[in-house]
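One structure below.
With one protein chain held back, the other chains of the complex are shown just where they sit.
Letters A, B and C name the chains as they come in the text, with residue numbers starting at 1 for each one.
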Amino acid sequence: MTTAQTTETLLQAVESGLTVHDLGRELRVGMPQSPNHPAFWHALPRRHGDMVRADGGSAANDMITMGTHVGTHIDAFAHVSHNGRLVDGSDAFEAGRGGKFVELGAHTIKPMVRRGVLLDVPAALGIPVGCDAGYEITPADLEAAEKRQDTPVRAGDVVLVRSGWGRLFDDPDPSVYQGKSTGVPGVSEAGAVWLADKGAHAVGADTIAFERLAPGAGHTSLPAHRVLLVERGVYIIEALNLEGVAAAGVHEFLFVLSPLPLFGATGSPVRPLAVVGA
Amino acid sequence: MTTAQTTETLLQAVESGLTVHDLGRELRVGMPQSPNHPAFWHALPRRHGDMVRADGGSAANDMITMGTHVGTHIDAFAHVSHNGRLVDGSDAFEAGRGGKFVELGAHTIKPMVRRGVLLDVPAALGIPVGCDAGYEITPADLEAAEKRQDTPVRAGDVVLVRSGWGRLFDDPDPSVYQGKSTGVPGVSEAGAVWLADKGAHAVGADTIAFERLAPGAGHTSLPAHRVLLVERGVYIIEALNLEGVAAAGVHEFLFVLSPLPLFGATGSPVRPLAVVGA
Amino acid sequence: MTTAQTTETLLQAVESGLTVHDLGRELRVGMPQSPNHPAFWHALPRRHGDMVRADGGSAANDMITMGTHVGTHIDAFAHVSHNGRLVDGSDAFEAGRGGKFVELGAHTIKPMVRRGVLLDVPAALGIPVGCDAGYEITPADLEAAEKRQDTPVRAGDVVLVRSGWGRLFDDPDPSVYQGKSTGVPGVSEAGAVWLADKGAHAVGADTIAFERLAPGAGHTSLPAHRVLLVERGVYIIEALNLEGVAAAGVHEFLFVLSPLPLFGATGSPVRPLAVVGA
Partner (left out) sequence: MTTAQTTETLLQAVESGLTVHDLGRELRVGMPQSPNHPAFWHALPRRHGDMVRADGGSAANDMITMGTHVGTHIDAFAHVSHNGRLVDGSDAFEAGRGGKFVELGAHTIKPMVRRGVLLDVPAALGIPVGCDAGYEITPADLEAAEKRQDTPVRAGDVVLVRSGWGRLFDDPDPSVYQGKSTGVPGVSEAGAVWLADKGAHAVGADTIAFERLAPGAGHTSLPAHRVLLVERGVYIIEALNLEGVAAAGVHEFLFVLSPLPLFGATGSPVRPLAVVGA
């Protein structure tokens, strides 16, 4: 297709009607998040009626404090180092000099408009509600999902791995989703290598950490982060809401992600989209 | 097209190659923003080397404080009221009870995957660098841009109005872009009515306030906000970076915007995209 | 004494040597605090070496986010209302219009330089390590402490009630000090009335909430707050560190408290002092 034809194709798709699956979690005070990051808080410094202009107009506004790895979020390559090195081989310590990661911060994550594949692992394992707490999702599991759905992963794709754990996000007790005592299902080193070998541009999960966490272990060791962020240069998206898109049976889609260009930061909250025909 | 065909069409467009124009500003400490909103600040509580795990791994993280109308951002309908009413006729004051706008907060803004049109007003006026400070962009100007480009606005579109003021965003003195003393170019009541009459779903500008501001006047009166947010139900996107997309001569595109679902907030920082063929 | 004599007396006391007991808790990320208030977070946006001036100088700085009822803190009268009224009979809702409590906010708490009395309740009860979780400290207990120490409370005093619970502040698990499941010892309605009847200007405790909390009950009912802040106009200081001053056997002292004059806020973190001869 020519440039103009491609643009025209996109606009024709809009006219045909699109279904936009929202993969992001609402950002709410008290939601589950990693205790390693500043908690998300929100307030209204000004509400309507506090200050009304002569013409009857009034504006309300907000005040937010947060870490960047809150809600659904993406990790920049600056987030994780191993043996003092970032993915580009640079000195991780020097990279943060000045209080900002100029080279590999969140502002360097290019917006993604790519093919997306959802690997519905619990469906492939015959336990659609979700994998057990602490279960390690293996390369064989990922392949089983790929085959069951007939959606082979291709180089450049964004691959979202459903464990089913996302069903617990709205539990009244946020520690349930954090899963420290129970463990959390997810890929570990082998699964991360498999995803990187497939040429994934970014990967995502419906858990806080994109890792299989053993019961009681917490974040003491994060091998998938090392493989993906440090060794292979694959972005990680966490705390995705994959329940709706999985329930709709959508496994292949136009994936759109546009992280906030937070200059020098190690990540960004995001609201990724899975776009298909209506 | 069938559902499957539409999805296929989108994925074929990806394979043909896309150019993604980034319409968002980097969020940096010290950037120009409205003084009515908490300032954007960022720090790294933890840098690499601060705490290294036994296996050689280390993670850095962030701390952010901000208003929501910072950087490139979208206004939720909860943001502005007139004579005590929001766009749905509800009592603006009661709507914020509890410190959250449950009905019309930022979390209720649906992600946008729509046709987008850039109206390059200065190009249409023969002064491509940008309109004068304090200049009011009239319906006639908007029509002139529409015709010059041959991109008629259609119902449901997102319409971005370039004034050229965005060239000042990176001025070392942030008060230049704020433009309180000089005034700022933009549409006012008449232009807002024109855009609403065209059926725009959302509109955007390359200034902080979307509005034409008279020299020295500041935000004392915001008629376009009243028309769009309160009377007509049209979202407003502000502080867009439209210089690159205008320089590329791109006036029609797939517009994608996915605001953070900040529960109960009056707006969200965003990074909108204009997607065309490569 | 004349004015000059009083001043001279104070300065002579300084020369004689003073012991200053620090009754405040260090403000640390992760310390126990009420989950109803934004968490205390701290980061260094700039460390030494990040930006060095030509002359070799360098300055580091901080970024803090917090509620005001964090660490050792004082409640302003604006903090609590009952049946819609504040202590001065004003409409509690209207008092906060504009996002600030102009009349009864933290900035209206005058610095305190007063006689202070520590009532060491566990010592009087013969269990010096501390009262049981969920124990209600009664007027009889307060009187027993007063008598054992021979430090009658006088009108205008600041009265600090030790329960011994403060020994748990530094427990690695912050939920221990919060005590939601176990309950927390403290005065309740009757003790609050006793303190107010004595004419206390302010009262303090070594727990987060000043109140006796029943196991599992949390902050569902706060009768001592109602009595003291709404009905009787007595300030409340919480999360005091009373272990050191009690161990030193100091029960009567010059009490100094200088809250941050946070305009319009409902409280302030503080670092109160108990000053005695060296």
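Worth pointing out:
We adopt the following convention: a contact is a pair of C-beta atoms (placed from the backbone, for glycine too) under 8 Å apart; a residue touches a chain by one contact, two chains touch by 3 or more.
Every value quoted in this text rests on a predicted model; they were computed, and no experiment measured them.
For the omitted chain, the shown partners it touches in the full complex are A, B, C.
Not every partner is drawn; the one left out touches chain A at residues 29, 41-45, 63, 65.
Residues 1-7, 9-14, 16-20, 22, 24-29, 36-38, 42-45, 47-49, 53, 55-69, 71, 78-84, 86, 92-93, 95-96, 99-101, 107, 110-111, 113-115, 220-222, 225-226, 252-254, 256-267, 269-273, 275-278 of chain C touch the missing chain (whole complex, contact as defined above). Those residues of chain B that touch the chain absent from the view are 30, 35, 38-39, 41, 44-47, 49-51, 65, 97-99.
One rule holds for everything that comes next: only the chains that are shown with their structure count from here on.
Mean C-alpha position of chain A lies 24 Å from that of chain B.
As a whole-number value, the distance joining the C-alpha centres of chain B and chain C reads 46 Å. Residue positions of chain C touching 2 or more other chains, listed in rising order: 41, 44-45, 65.
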